[in-house]
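Note that one protein chain is taken out, while the other chains of the complex remain in position.
Note that the chains take the letters A and B in the order they are written out, and that residue 1 is the start of every chain.
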């Protein structure tokens, strides 16, 4: 049986634009809640690094189920270098624009590099040291990366830079530890700490293999088995590849848009952490019909256009008298760069406007094998319940229920996967 | 080797009634602590739903080890329907009285139904949508179900009803999503929300298979592989059965009572969650001798008669000066409907009175392979320790120790399992 479930993270669109006369205009949805939990606007991001070569901004998200997630938005000019950092948490990233190369060394001695471009996703493990350099072509778009860090265990931030890891030690310890002169230590400690992103002129590939450095690269981490003489260009190893959300066959595609979802079942590199990635592209005047995620919280970033998002609070059994649970329905407009969060089991709908498509990429927490549950459409969970019982659930007659769930046989859904 | 351990959740009773002259009377145990943590009286349950067709009351329990548990007591008149809800948490339930049918659809597309009666237990997974209808015979007892929900991850309650999942959306979203008229939406939104339990007249079985509805029932959830033409009565599938605590062979049975314990090793349906189920039936004037649960907290509901429960606080190493740990011995009387909680490692004893049996059913958290540790009786853990060392442990002479643990060779325990 073809393993569809992993690929069917999203499955089903509701055809809505051609059906209704009252077109959805952005102005219909001015009423939104800028300070409400589900929405974190682009403007409210926190700038954590800024230089001529680039910028990093960040937000922190609590999903009240599993813990804390830290998002970073990294922008790099061409010919820039995101200086090496040590990851304190697993990191999954999406390349929004541009091209570059990610290079890393794992804490088990594995080292690798990966050329990335728009649409690529990848995951790096906690304990890894990595750096990124952007493509040198000045006519290219900036390299923009959206990254999520599973920070529930990292109370001192998502990563550290090398300078901080070293320079915190006493001069004497550094002299003894690195067996260098006091002057060298003074130099290292005396300079101004570099920004997170700096200009970087890439070398020729021949230069990369010529130094002793690269030979020792493969043994740099304790436990490495490889002999000293092995050269950097290790022919035996298969080239590491990212997963591209834009070029991989979509899970669902029709005239109203497309979607794709990736879990560790689809992409090996995602193994070892609970985060999945998805992308939804709604053409103008379309909607991702009411549905909920039964497995995890969704953290989505709008990457093109605008849209309207509705999040419904599932019914709450009267909470503890001491601790009443607050949860409210929300509807808000989302624009490029905004982040919206929908907790597990909360029904949601996303709608594009009539003048442009609405595209968002997102991370889903606690993903194993996930089947989003649709309320409407051919695959609606409501259709699995007897009509009479549905009628009682809504306290309406059978005819109303028939109308509610009956008219969706011809929803345009492409089941081919 | 026969796998006894899983079935030996409780093993051993102490023969006590015929041995002592001073009979245990309810009046001996008036002194109890009504507000103490271990006891939650029937009267202190919170009513969360009430209608002519039934009632739901609830309590919340913190066990300080693993998290939060939510208990619900569902009472349904004959010919009633517990309207479909979406589970936010795993649910294990026990049928206290009556008969009915539980029907559900899982988030992976599986659908099933189960006829239940007094003594049955079953488990439904988080993400499942289910409903219950009680047997139509008006002369029958009400259908009463005790359920526990593993709510540590569900901050918006144990479940949601369908009406709340749908009606929170804007009219326009519902119109577009369900492709229905504005009038239909107005109808659905305009009516009074139904109560959790409503009257329900069951249909003929032939009616159940005749509509298109039931054909699509099997494919209602995304990812389902089954063809459109499959009928509802899916012959190939084995009939799902509950586990009955009353009719299954008891783990232990003698003139003083019986007990049974069920974990996922005994009942497949319990897989995927950490909750086990047990039942203890003490004949009049009997006792479940001092013992502790080494694996999990026990949450027990008295379902017949009354009894006395003692819970001893294990010794506490002087806690942090900042955070002294408070833990007190407790003894309290339990009557039908009361709930008592005994945390892991806390020694406990339950005693019935001289005028009636005392029966309680319970849920045990964090159960894997569990061996309750008895202090007294043939299987007492004390008997595994050298006499001299025991004497030093209690600071008494060998004779006293000999008396304490020596006279139990003839405890009537039925080892046949």
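Methods note: contacts are C-beta pairs under 8 Å (C-beta built on N, C-alpha and C of every residue); 3 or more make two chains touch, one makes a residue touch a chain.
All of these numbers come straight from a predicted model, not from anything done at the bench.
Student: Return the single residue from B:68, B:191, B:246 or B:327 that touches the missing chain.
Tutor: B:327
Student: Which residue numbers on subunit A touch the omitted chain?
Tutor: Per the touch rule, subunit A residues meeting the hidden chain are 46, 48, 58, 60, 70, 81, 83-84, 86, 88, 105, 107-109, 111, 126-127, 129, 131, 153-166, 168-170, 172-181, 184, 187-188, 191-194, 198, 200, 203, 208, 211, 213-214, 216-217, 219-225.
Student: What is the set of subunit B residues that contact the non-displayed chain in the whole complex?
Tutor: Subunit B touches the missing chain through residues 1, 4-5, 8, 11-12, 14-16, 19-20, 22, 24, 28, 64-66, 287, 289-290, 292, 294-295, 310, 312-321, 325, 327, 329, 331, 343-347, 349, 351, 369, 371-377, 379-390, 392-396, 400, 403-405, 407-408, 411.
Note that in this section only the chains that are shown with their structure count from here on.
Student: Where the CA atoms of subunit A average out and where those of subunit B average out, how many Å apart are those spots?
Tutor: Between these chains, centre-to-centre, one finds 40 Å.
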